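Excluded from the complex is one protein chain; the other protein chains are retained at their positions.
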Amino acid sequence: MDYSVDELMITAMARELAGEVMVSSVTSLGALSAYLAKRTHAPELAVLSTPESGMEVTPMPTLTLGQFMTDAQQGIPLTMEDIFDAIFLDRFRIWINPAQIDRFGNVNITAIGPWASPRVAMVGSRGIPEDTSHLSAILYYVTNHSPRTVVERVDFRSGAGYGSERDRLLGQRGAPTRLVTNLGVFDFRGPDHSLSVVSLHPGVSREQVQEATAFPLSFAAEVYETPVPSESDLAIIRASDPLEVRKLEFLGGREAAERLVQIYERERQAMRAALWQNRGRFR
Amino acid sequence: MDYSVDELMITAMARELAGEVMVSSVTSLGALSAYLAKRTHAPELAVLSTPESGMEVTPMPTLTLGQFMTDAQQGIPLTMEDIFDAIFLDRFRIWINPAQIDRFGNVNITAIGPWASPRVAMVGSRGIPEDTSHLSAILYYVTNHSPRTVVERVDFRSGAGYGSERDRLLGQRGAPTRLVTNLGVFDFRGPDHSLSVVSLHPGVSREQVQEATAFPLSFAAEVYETPVPSESDLAIIRASDPLEVRKLEFLGGREAAERLVQIYERERQAMRAALWQNRGRFR
Amino acid sequence: MNKLMRHTEVVDAIPAGSTIAIGGSSLSRKPMSLVRALAARGAGDFRLIVDVGGPEVDLLLGTHKVSRVVYAFVGFEIMGLAPNFRRAREQQTAEFEEWTEFTVMAGLDATVKSVPFLPTHAGLGTDVLTVNPSFRLFEDPIGGETLVAVPALKPDFALVHVNLADPFGNGVILGDGHVDVLCAKAARHTILSAERIVSPEELQRYGRDVQIHRIHVDGVVEAAWGAHFTGCAPYYRADLAHVQEYLAAARTPATWEAYCSRYVTDVPADYILAVGGPEELVGKLEV
Partner (left out) sequence: MNKLMRHTEVVDAIPAGSTIAIGGSSLSRKPMSLVRALAARGAGDFRLIVDVGGPEVDLLLGTHKVSRVVYAFVGFEIMGLAPNFRRAREQQTAEFEEWTEFTVMAGLDATVKSVPFLPTHAGLGTDVLTVNPSFRLFEDPIGGETLVAVPALKPDFALVHVNLADPFGNGVILGDGHVDVLCAKAARHTILSAERIVSPEELQRYGRDVQIHRIHVDGVVEAAWGAHFTGCAPYYRADLAHVQEYLAAARTPATWEAYCSRYVTDVPADYILAVGGPEELVGKLEV
């Protein structure tokens, strides 16, 4: 069965999720990987339908837009305090999509260039510093692996990778554990906890991934080929995201926004039907 | 119109309550003073129907048992965090009924005798330390003013009165402001912030209150007679507490408990009728 | 995913010497059926953490299961002092740590927030600081103010009684929540008892009344009347007649032993019959 790179990535990301932890859905790839994991090997996951709330949505939503729309979804309402408590207690997982990630797993979503006079001011560090000081699994993904995204050194550390400060102040708490890109799957078991190739996606060569990376990569002793999605994986992903929101993460910003606006209205219609029966307790 | 000492005390206590603050209802005298204040001069009070919850009960409950029964009451549910936040923000009032209060307004509900080997172990300090470090009005009452309750020096400071530690660490935050007893109304404007008579209840002499106090009392320049409840005050109190729970605070422990058990069943019947209409959202 | 357990399994899972946080507040929603099950067994040596304690602390002290109590309050409110607590304090047969309502919350919250302490002004100027060396005075690193450092409280177990739970461990509390959410989050293992087990789908209908989340819960025990003789709003009130019986029994060793053999060493199902059976309880305790 044919699959696309988004589906391959989602499948690889799903494999990293397990245990009775909250999983936040900030992005469509993150949300879909959580849904897929829950429906296959990890039914105990507590998947949120927004990044902050909507635990245990039953049945699973068929829509994958994250929090930023804050549509009402059924499920158990949580508070921001609940979310951060789960982070501090290491009962939380999130797939983070940084603008830059470096050799030692520092990540940047804040600024390109110096923070005080940035070439590009991005969005701020959001809750990444909390994650990277507390969680035992820190999960990153990048949809456009290139020397501009997988860099020698991030311009700003929004999230703490490995290094002397970590050694001194944090130890393993919140250390980066996984990176999934459009080219392969990585961990931080290279020299001095540097980025190392675990598996390459089908058709991707060592040279290709090295060329797309701004620093010399390590490779695990046995680099395997990333397992492709099964038919049932693909069926779950496609049923969960019939409007293909997941494709937007591979488009340029403005193009993605335009496509989203179109999908948004179709999604509203679907949601209207799905939620209608449960609207009683509101208005 | 005839009134009894409980009604006189409740009326005096009600006069101390004003402002948009939460008022907790741990005891019947405290609860009734809050209801009376709200129905007369202080409609802005946010009276709780249990010590921790049930704000804005509409209509006012006609029952005055506190939290310890935790009967369901309508109103806005709060959390313990909401209560303590209101305390730290000085938007909370509570009438506290200590076992001992001393010359400088230290109070004790914890132990008679040394803490580690008490002659009588009482209940612990509950939330009084929080009150006496944050609130701008600290309100005490005692139903049996005697040298055993209004003492030279408390055996244990469950709540911080005046003294060198306060001067050094707290200043005015949480300092005692009022004491109402069965004999009179007091503040702490005597020498070095010691207890001072503001008013004496009708028929109580200076000698009588001095005799009932374990240390030499101060008297305000003009000691007046505590104003008696108006007819409308009495009507409100009696309508709010038809089963006379307020009288129990003037009885000995075991006698009070026995009377309470009787009232409790009568109250249940009344509550059953009052709450029936609102039970829908439970079970 | 299915976390349903029996009372006996809970008792087996909690080793002697464990630190146990208990939810509820004085005569409200104490997990009494779980507490009775613990009181009935051989080993104890428990270290209890309660904010506002009552019969649960008293019963475990009276059955010699407790080596230490962290508490802001232990009592029976207007019904009287807690008799076994009072005896143990006066005769010094267990260790006691004097805390306050907010500092117990802050101590649990420090564990939840993964920090060694939380700061407060509460306790300044009181003898709580004199008798409890766990609290430290320190200078705040921003403005140099003197504050109290409340150390993290780290329960091994939390016992919490809820109105409804699903088999996964989500729990609905309909009345006052007391400090139960903090207990559930802070403990390494949390056990819920619930008046009734419902399906996850039914439970979700309770919205923000779903206060306990399954990621913090390890076991769920069905226990109708599980809070008796404390109350479980809005289902039933505290059984004050039973409180009187308890307090009277605690007066002498002989009557106390009789009370325990009648109500405590029996299995949970028999307890409900011993206190009159479900119909009588409905008749006298339902609002």
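Observations on the structure shown:
Letters A, B and C name the chains as they come in the text, with residue numbers starting at 1 for each one.
Throughout what follows, a residue touches a chain if its C-beta (ideal position, glycine included) is under 8 Å from a C-beta of that chain, and two chains touch if they have at least 3 such contacts.
Predicted, not measured: the structure shown is a model, and the values here were computed from it.
The chain omitted from view is touched by exactly one of B:His134, B:His193 or B:Arg246, namely B:His134.
Only one of B:Glu44, B:Glu152, B:Asp167 or B:Glu211 touches the absent chain when the whole complex is considered: B:Glu44. Interface with the hidden chain, as seen from chain A, comprises residues 50, 52-53, 66-72, 77, 79-81, 84, 87, 110-111, 115-130, 132-134, 156-161, 163, 165-166, 168-170, 173-174, 248, 253-254, 256-258, 260-261, 264-265, 268, 271-272, 275, 279, 282-283.
For chain C, the residues touching the absent chain in the complete assembly are 113-121, 136, 138, 140-143, 145, 147, 149, 151, 207-209.
Not every partner is drawn; the one left out touches chain B at residues 20-22, 43-44, 46, 55-56, 58, 74-78, 82, 85-86, 88-89, 91, 134, 281.
Simple rule for what comes next: only the chains that are shown with their structure count from here on.
Chain centres here are means of the Cα atoms, and by that rule the chain farthest away from chain B is A.
Annotation: 40 Å between the Cα-based centres of chain A and chain C. In this assembly, the C-alpha centroid of chain A lies 55 Å from the C-alpha centroid of chain B. In chain A, no position touches at least two other chains.
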